[in-house]
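Yeah, one chain of the complex is gone here, protein chain that is, but the others are all in their spots.
For clarity, chains are labelled A and B in written order, and residue numbers in each chain start from 1.
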Amino acid sequence: MQWMAFEWYFCAMLINAAQLCELLQGELVGNGEEKIYGPSQIDAGLPGTVSFLANPKYEEFAYTTEASVLIVSRDFTPKMPLKPSMIRVNDVYGAMMTLLQQFGQNGRPTPGISEFAVIGEEFEGGKDVAISPFVVIEKGVKLGKDSIVYPHVFIGHGCVIGEGVILYPGVRLYPNTVVGDRCIIHANAVIGSDGFGYKPDEQGHYVKINHVGVVILEDDVEIGANTVIDRGTISVTRIGKGSKIDNLVQIAHNVTIGEHSVIAAQAGIAGSTSVGKWSRIGGQVGIAGHLQLPDKLEIQAQSGVHSGKHAEGARLFGYPAIDYTDYLKSYAVFKQLPEYMKRIEALEKELKALKQTST
Amino acid sequence: MQWMAFEWYFCAMLINAAQLCELLQGELVGNGEEKIYGPSQIDAGLPGTVSFLANPKYEEFAYTTEASVLIVSRDFTPKMPLKPSMIRVNDVYGAMMTLLQQFGQNGRPTPGISEFAVIGEEFEGGKDVAISPFVVIEKGVKLGKDSIVYPHVFIGHGCVIGEGVILYPGVRLYPNTVVGDRCIIHANAVIGSDGFGYKPDEQGHYVKINHVGVVILEDDVEIGANTVIDRGTISVTRIGKGSKIDNLVQIAHNVTIGEHSVIAAQAGIAGSTSVGKWSRIGGQVGIAGHLQLPDKLEIQAQSGVHSGKHAEGARLFGYPAIDYTDYLKSYAVFKQLPEYMKRIEALEKELKALKQTST
Partner (left out) sequence: MQWMAFEWYFCAMLINAAQLCELLQGELVGNGEEKIYGPSQIDAGLPGTVSFLANPKYEEFAYTTEASVLIVSRDFTPKMPLKPSMIRVNDVYGAMMTLLQQFGQNGRPTPGISEFAVIGEEFEGGKDVAISPFVVIEKGVKLGKDSIVYPHVFIGHGCVIGEGVILYPGVRLYPNTVVGDRCIIHANAVIGSDGFGYKPDEQGHYVKINHVGVVILEDDVEIGANTVIDRGTISVTRIGKGSKIDNLVQIAHNVTIGEHSVIAAQAGIAGSTSVGKWSRIGGQVGIAGHLQLPDKLEIQAQSGVHSGKHAEGARLFGYPAIDYTDYLKSYAVFKQLPEYMKRIEALEKELKALKQTST
């Protein structure tokens, strides 16, 4: 199979550098007639694309990229001649997002309810909802206006879903899940599954604790693909407004995530823990159950948080997690432990010799 | 979007405190006329709900909760006046489970086979099975009585499924998977996928090893959402009776899990390892392949088990995992390593000085 050229998947746009510059309210240096049909990464730019120099780390690629146009910061001064035309802007990231917004209208299901969807009684759908083939919606579900439900989504009875929501293919909402406005849930994510709770009987066999609580996703939450959020035992598992959760994350029963927090892929948060606002949790982090964490924690990837006794804004690392810098200092010694061990042994020998000498 | 009141999702029950007390065979202290429409958590109790004081850690909330009724242990003596009526019971957890059972009948698919399901030849379905829309069942499948198959489930040919089983939406059973009685498999779990086995050819290219074994889930097993259990290479991957597996867990080919073990979220067990009975495996634990582990191991979250040489009932921690207490002791020193390093350097200096003095 031949890999199709880069152009293949970007065909939505054809403007020239001057028009692009006007769109971004920038300052053009070079040829305004350059034709642009799509964006590219600076280290993989092709003729006919526009690249971005947002991170100074990538400056070297500015001098080698094949891109036709390069968007740079107003204060950028090239150290050597540049092949692409430049567009200087105040905010390179902002310009990038404006452009991606333009390029990104890749096509979405149009409003309407597929004849191949199964929809239960007492359904209340807002204006312009899109419900795709092979969707199943149980009894008594509310779906706010402009929301999009992709194929193979399951929505359990009593779910209440806000406006402008996107449910990607294969999302599963267990009964009574609440999804706020403008939430995005990626493919195969599961929201509202039973918590992992059992009580041993007299023979030590595990008896399931029935989970009758719910999950509430507040407004503007995004949930990654294949992530799982368990329902509360008898209360609520809650994801605060504006928080973003990556792929393959585990959120256990009764957990609360504060507003505007981000949780990277494969992190896991055990039952009944409360994560503060504005927190940043790295990939593969594990957080023990029943902790009350302060706001603005920054937890380095793979750390294991076993205690809630951290200051607001603390930066954590390690297993169990301690202060980030302290962990790195200890780990720097750890790497030399065999040598230190020898130094201890040398000290012991010398001291022994010295004692024998001095007696 | 306005968050609906707590009451919204618990509307199944309306009894008063005296009736509740009778149901739980407890002893009432306070007003028997209090109306109860649902349960709540003690730290988030609202008027009209019943809360539980099961864990002494939460006692402080007993004095502040807004719940109308509080279920407590018979030996609980409040340190200050309580607002809710109390019901004293022998076993608070037991009472909680009785109640959750009552509240938890959230509605399930009713028996019957959807006209929108595709069912292969030689299907044998027991009495009162429920098969939902958009289910696909391949040839020669057996499904025991009272089992529930939610929408979008795929059951490969030759699968044998017991009685009273629940397969939540999007569960995938590869061919010839065996599921015991009363098993519960949560949404999007995959059972019976190929093991991760390849053999390099002469050019070092990986050639797939065909996996023709199966997965057997014995009776009373529960599998979490998005968990994956690979089939045996030529034999069986087996989950023992009564074992419970959380979300996003990886069980590789040829693994055996003993009876009545629990495995928390995101743990992974590599190929051909055997986990004993009554084991407790924490979240994000990794266990290497080809180990024979003893019964009743307790493995702390995120540990990495590289060896099978542990005593029955051992408690493990670390990476690679060692005795739990030993790990914590070593880690306590680890945190002070920069200081110890300085002490070693100080010793070296002092000793050097002393040697110069004494010579």
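Heads up, the rule we're going with is that a residue touches a chain if its C-beta (ideal position, glycine included) is under 8 Å from a C-beta of that chain, and two chains touch if they have at least 3 such contacts.
These numbers come from a predicted model, not from an experiment.
Of the listed positions B:Phe52, B:Tyr150, B:Tyr168 or B:Phe334, the one in contact with the omitted chain in the full complex is B:Phe334.
For the chain missing from the display, the contacting residue among B:Ser51, B:Asn226, B:Ser279 or B:Gln300 is B:Asn226, taking the whole complex into account.
Among B:Gly26, B:Gly268 or B:Gly282, only B:Gly268 touches the chain left out of the display. Where chain B meets the omitted chain, the residues involved are 118, 134, 136, 138-139, 144, 152, 154, 157-158, 160, 162-163, 170, 172, 174-176, 178, 180-181, 188, 190, 193-194, 196, 198-199, 204-212, 214, 216, 218-219, 226, 228, 230, 232-236, 248, 250, 252, 254, 266, 268, 270, 284, 286, 288, 290, 302, 304, 319-320, 322, 326, 329-330, 332-334, 337, 340, 343-344, 347, 350-351, 354, 357-358.
Seen from chain A, the chain kept out of the figure touches residues 1, 3-4, 9-10, 39-41, 44, 52, 57, 93-94, 96-97, 100-101, 103-104, 106-107, 116, 132-134, 150-152, 168-170, 184, 186-188, 220, 222, 224-226, 242, 244, 246-248, 260, 262, 264-266, 278, 283-284, 301-302, 319, 331, 334-338, 340-341, 344, 347-348, 351, 354-355, 358.
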